[in-house]
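Yeah, one chain of the complex is gone here, protein chain that is, but the others are all in their spots.
Let's turn to chain A:
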Amino acid sequence: MSNWIEVCALDEIDEEDVVPFDHAGHTYAIYRCPEGNVFATSGLCTHERIHLADGLVMDDIIECPKHNGRFNYKNGQAQGAPVCEHLKTFATKVENDTIYIEVAP
C-alpha cells in the first residue's frame, strides 16, 4: 500500500537545491534537479550521518557538507570515498504544485 506524504510547495525548493524534511522520526532530503524535477533520498549521509540538506547540489550530485562525499541523488549511488554505502531513495510526485514523497507505511 502506498503512503504519500505531503512535503512542501514546489517553489519552496530552488532548482539545483535541496531541503530537509522530517516525518515520523525519519529525516529526508528533497531535491530539485536543474531541469526542475523532484527527487528524494534519506536525509543523512551514510558516512557519518550528517544532514545532506546542508550540502551542495551539482547536476545529479549531492555533496555532503562534512567530508565532501558525493552521491547521485537520482539513484542514491555513492560515488566513492569517503562514502561507500548508497543512499536510500524514495518516489516523489508533484500535484497542484505540491511535492509528495512515498514512504513505507
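Here is the rule we use: a residue touches a chain if its C-beta (ideal position, glycine included) is under 8 Å from a C-beta of that chain, and two chains touch if they have at least 3 such contacts; residues count from 1.
By our rule, contacts and distances are computed from a predicted model.
When the unshown chain is looked up in UniProt, the name that turns up among "Peptide ABC transporter ATP-binding protein", "Phenylalanine--tRNA ligase beta subunit", "Fatty acid desaturase" or "Vanillate monooxygenase" is "Fatty acid desaturase".
What chain A contributes to its contact with the hidden chain is residues 17, 47-48, 55-56, 58, 63, 65-68, 70, 81-82, 84.
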